[in-house]
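Working notes, structure below.
Only one protein chain is missing from this complex, and each of the others stays in its spot.
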Amino acid sequence: MADRKTLQADQISGHSGASPGLGMQRDLEVCKLIDTTTCIGCKACEVACVEWNDMPFQPTTFDNTYQTMPKTNWNFWNLIKFNEHQNADGTIQWLMRKDQCMHCADPGCLHACPADGAIVKYANGIVDFNQENCIGCEYCVSGCPFDIPRFNPMTKKVYKCTLCSDRVGQGLEPACIKACPTGCLKFGSKEDMSFIANERANQLRENFGFQNAGVYDPQSVGGTHVIYVLHDATDPERYGGLPKNPTIPWSYTVWKWLFKPVLGTFALFGFLGVLAHYVTSGPRMAQPEPPTKEETHG
Amino acid sequence: MTNGWIDIKNTDMMLIMGGNPAENHPCGFKWAIEAKIHRNAKTIVVDPRLTRTAANADQYVQIRAGSDIAFLGGVIRYAIENNRIAKDYLVNYTNASFIIKDGFKLPEDGLYSGFDAEKKTYDKKTWNYEEGGDLTGKPVTASPAGKPAPPPAPGAPPPPALLPGKVAYDLSLQHPRCVFQLLKQQYSRYTPEIVERITGISQDQFLKAADLFTSIRKDGDMKKVATIIYAVGWTQHSFGTQIIRTAAMLQLLMGNVGRAGGGVNALRGHSNIQGATDMAGIFDILPGYLKMPNPADTDLAAFLKRTTPTPSKPDPWESFNYWSNTSKFTVSLLKAFYGAAATKENDFAFNYLPKIDRNYSWVNLWNDMYEGKVKGLFAFGMNGVMIGPDSNKNIDALKKADWLAVCEIYPDETSEFWRAPGITADDQKKINTTVYRLPGAGFAEKDGTFVNSARWLQWKNVAVPPPGQARLDQEILATIFLKVRDLYKKDGGKFPDPIVNTSWAYTTPYNPSLPEVAKEINGKALADLTDPKTNVTIKAGQQLPGFAWLKDDGTTLSGNWLYCGSWTEAGAMMQRRGTEDPSGLGIYPNWGWSWPANRRVLYNRASCDIDGKPWDPSRRQVWWDEAKQSWVGNDVPDFKVDSAPKDHMGPFIMNPEGIGRLFVPLGPMNDGPFPEFYEPIESPIANILHPNQSSNPVVKKYKTDMDKYAPVGGDYNIICTTYRLTEHYHYWTKNNPMNVELVPEPFVEVPFELAERMSIKGGEKIKVSSIRATYIAKAMVTRRIRPMKIDGKETFQIGIPIHWGFRGIAEDEGKTAKTLTNQLTPTVIDPNAYTPEFKGFLVKIEKV
Partner (left out) sequence: MEFSRRTFIKGTVLGGAGFSALGFDLTPLHAQTQGLKISRASETRSTCPYCAVSCGIIIYTLGDKAKNAIPQVVHVEGDPDHPINRGTLCPKGSSLEQDILNERRLLKPQVRRPGGTDWEDISWDQAYDELAHWVKKTRDATFVEQDAQGRTVNRCEGIAFTGGCTDTNEFNYLAVKSMRSLGVCYLENQARV
C-alpha cells in the first residue's frame, strides 16, 4: 500500500531547485476554519492534540487566566488564548482564539530554514516539520510571523502543529477538528472553508450586530491554511495578539533568493544557511530561549 | 429534559439560566450553536458570572445568585402585560381557567394560606380547585358554600384532601379566582423596579431581555418557539424547585412546552443520574417514580389507593390520567423484586418494603450520622466528603460511624476522611470507624446502560478488564448481599423474609450478567397474555414489548415500568445504532431507546393546536390523522393515540387534570402553589417584598453544633457561588494528568473592583471564610464579575470551582492548600427536592 502517494511536497526547506515531482499529481488544498464567534474556549482541541500526538504532559501554574499556558510549547501545539476585552460601552467581551501554526501559503519558517527537508510544505497546504532533518538552528522560530515553532532543549529540534499530516494523509480530519464540540473548527478544502467563513461573517454582520465581522486570511503571507472568523476583523490584535499584517523578515526571503541555487552544489546547506543568516541579519539578539519551567508556567 | 440535546437546534430563542452548558455540556451545546447558525436563534444568558456560555450570548445579564425567581417572575409579568402569551394554548392545555378555592391567599406577606408557624408547614386544603362547572361568562358570585366537612373524630388524622373530579372553570379567564387571574396578581408585584432592586439587573437590561425572550410571541404568532435551559444553578437553592416551576410556567404561558425547539430542559450533570433517578436510587421513590410506601399504607390496597390519582378536570374535557395504571406498575415491580415469594395472597410481598414517613435524603443522612443514628455506610462511587454541604460536618459524621465501605477507582476524600488535613496521628487513633476501600471498575471495564439527560438509554460495551485486583461493582455488591443472605439463612435475625426471598436468580448470582438484569428491568410475561383488541399473544417467559402489557394480577414482572420496551423479544433496543433521521428534527428514532415508549419530546401533543394540527407546519412532530382516526407523526405520540381532538383530552397525560399546571394544587409542592421570591438562607439583605418573611418559610435550619448560618448585615457580606469548570469533572479528573495540566490549581474568581479595594492581585493567595470554615486558593481577578447594586447597595459576588480536595495529583504534590469548597457551604435544603443550597451563601475574603 505504501506505493500510493500520501502527501505531495510543494516546497522544501534548504533544498535547491524546484520540489521534485511537483505538478505531477492533483491535490486538494486543505484548510482549517476557526470561527472565534462560536468558540467556547473548552480546550477540547488542546487535549485532542496532546492525546493524538502522545505528547508528554507538563506542569503548569495558575496565572490569573483560564488560558492553559502563556504560549504554545514543543509539546503543546495548540492553545486557546483568552482575552477579556472591554468594549467602548464598558461591557466585557470574553474572546477565545485557538492559536497554532497557520500553515501559511508562503511560510516564513520554511524560507528561514537552511536544513534540506526539515520543513516541507505539501501541495495540500500543510506546512510540516521533519525532525529527522532538523538541525536545531531555530531560524524557523524567528522566521515565523505568528511566533509558533518551539524548540525542545532535550532533542534540540523544533516542533509545531502538523495539521495532523498523518491523519490527513490517511484521509482523516485533524484531531482538533474532530473533537471541537461546537463545530467552531471545521476542515475541508480551502475553497469551501473560505466560503463558509465569509457566509458566517455575513450572518454576523446582518443578524447579530457585529458590523466589523470578517475573515482573517492574511495575504501578506500568501494567505493561510488556517483561517479565522472574527467578530471584529479590523482589530485582530485583541484576540491574543493575532498580527494585523504578518510578514516574514526580509532577510529570510533575500538569502533564500541569493543562496539557494548553490546550496546543492556544496551540500553544506546547514552550515551555509547559518552563515547566510549571520551575514544578512547579524548575530541573533533575541534568541528564543528553550522553554524553561518558569516560562512555561508563566 | 422535556426535549433533547439535538432538538435544541430547532429553537428560535434560548434562555440559558442556572446552567453553563458551554462549559459543562460542550457537546450538547453544539446544538445551541447550530440553532444560531441555521435559524439565527438568539441566546440570553443570565448568570452571576460571565461564563464561557455567556461569552457566546446575544445578551448577557449578570444576576445576583439566588434571585432567579424575581427575574423570571418579572418576565412572566412582562409577557402578560404585553400580551406575549399563547392564548389558545393557555386556555386549553393549562389550568389557567380553573377556579381556585375561596380562602386561598397569595403571599403578599410572604405566606400562602394555611401556614403553621410552629411546624413550618402548610395545611394545603385551600390550595385546591373549586368543584363545579362552567363559569365562563357567568357573573362572579361568592363561592358555593357546599356541605361542610364533618369534623374528624378526635385523635384521628383528617382525611387527606383530594382534587375534585369536576373542576369549576372560566374559559374567558376573567373570574377573579381563576388560576390566570391569580397568577397575574401574584406577579404584578414583580415590576422592573422590584426586579432591579432584588436581582441587581438594571431595568434597561431587564426590559431588553424580557422583550427579546418574549418577542417570539409578538402579535399572537405561534410559529416560533423558545427553550429554557438550566442545570444545578437552579436546583441548588432553598427554593430550587420553585425556580424551575417559574420557568415551566413561563413556558406554558408562551406555549413552548411539547414543541420541537421548546420545553424546559434540565441539563443533568452526570452520565447516569437520570438513570439513577428513574431507577429510584433516592430515598423517596421506587423504580419508575412510584411513591415509597408510608406507615399508613397498611396493605397494598391502601398504598395503591393513596398513590393512584383519579381524574380532576372540567367535566366536558377528558384526561388520560396515565398514573391510573399505578397498580400494574407496582405489582410488576414487586414480582421482579420478590419473584415467587410475591403472591396475591401475601399482597405481593408489599410488606417487605420499608415504610417511610420522614426525610431520609442526602443531607439528613449525614446529619443523622453526625447525631449517631446511622452506623454503617456504603459509598459506591460517591464522594460524600467532597460533595458536602459542610464537608467538615460530613467528616465528623464519619468519625461516629462503625463502618464505611467505599468502592472507588481512585483514592478519594471519603475513604480517607480519617486523615483529612488537620487530623493528627493522635486524633486518628481515637477514630474508631472501620473503613474498607474496595477497588471498583472504571466505566470502560463495565457494560450496562446509562441514561442521558434526554432520557436516552444507551448501552456501553466492555473495552478492557479491570486493573490489578479491581472488581466489577456489581460483583462487589452482589457478593456482599449474598453473604448477608447466607448469614440470615444460617443464623436468622430481624425480619429475614425479604432478604432470603429476594429474587436473585441470575445465572452467575455473585456476578450478575448485566444483560440479564436489563432484561429483568424491562420485564416479561409470567403467563400467556393476550390483548383482546388485537388478539396478539405473548407467551409466558417472553420479554414484554411495552408497559401497556403490564398487569396487576402477578402475571407480569418488570423492574421498572418506564423502561418496559427497552429490551424486548426483538432485542436490546438501547443498543440500537440507527443513524437515520427522516424528519430532520433530530429525533433519531432508531438510535438507542428513550423512555417512555421511545418518544423523544415529552407532551408532544401540545405541539399541535386544539384541532390536532402542528402550530408550526415546518416542524411537524405529531399530528391527528383524520383518515386513520389516529395520532401519527415523526415522533411517538405522547398521548392516547385514538383520542380525537374533539374529545379535548389534555396533552399532559401524567397529570390527573391532563393539563400543564400553572398552579400546583395540594400535595406536590411544600412551599406554595405558585413560586414566590425568597432570599437564600444566607443573604446580604432582607427580602424587600416581605422583610418579615425573608427566606422560604418551610425551610428548616439544622440544629447540631456544626450548623451555623450567617445573619443579614454581619461580617459575611460577599455572595459566593460554586461551580464547575469545563476542564474538570467533579472530584475525578484531579487524578487525570491531562486535565490537571489544563487547570492545575484551585482558584477563586474575584471581581476586579473588589480586588482593587483589597489590594489583591491576580495569582495571590486569598482566604475565603464562611461562618463555617475557610477556603484558601489563588485569586483570579476578573472583570467578568462586576459589582452589583442590590436594593441600591453595592454588593460583590465571588465564585469558587469545586474540583480540588486533599487527594489528587496537585494535592499530593503539595500544590494546593487542601481545603474543600464545600467546607464553606451551609446545611440547608430545598423543601421539595431536598437538594442543598450550594449557590448563594455568604463569605468574606482576606489576603493570606
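Here the chain labels run A and B in written order, and each chain numbers its own residues starting at 1.
Keep this in mind: a contact is a pair of C-beta atoms (placed from the backbone, for glycine too) under 8 Å apart; a residue touches a chain by one contact, two chains touch by 3 or more.
It should be emphasised that the depicted structure is a prediction, and the values quoted were computed from it without experimental measurement.
Asks: Thinking of the whole complex, not just what is shown, which of B:435, B:641, B:758 or B:776 touches the missing chain?
Replies: That would be B:435, which touches the missing chain.
Asks: Taking the full complex into account, find the residue in B:135, B:300, B:369 or B:664 that is in contact with the omitted chain.
Replies: B:369
Asks: Check each of B:379, B:771, B:788 or B:824 against the chain that is not shown and name the one that touches it.
Replies: Of these options, the touching residue for the absent chain is B:379.
Asks: Which parts of chain A face the unshown chain closely enough to count as touching?
Replies: Against the left-out chain, chain A lists 2-3, 5-9, 12, 15-17, 19-21, 24, 42-44, 46-48, 51-56, 74-75, 116-117, 120, 122, 128, 130-133, 152, 154-155, 157, 159, 162, 165-167, 169-170, 172, 175, 178-181, 183, 264-265, 267.
As a working rule, only the chains that are shown with their structure count from here on.
Asks: Quick one: which bits of chain B touch chain A in the complex? Just the residue numbers, please.
Replies: Those in contact with chain A are residues 22-23, 26-27, 29-30, 33-34, 36-37, 40, 50, 52-56, 58, 726-727, 737-738, 740-745, 747, 762-763, 778-784.
Asks: Please give the residue numbers of chain A that touch chain B in the complex, ascending.
Replies: 37-38, 40-44, 46-47, 50-51, 57-66, 68, 84, 86, 92-96, 181-184, 200, 203, 207-208
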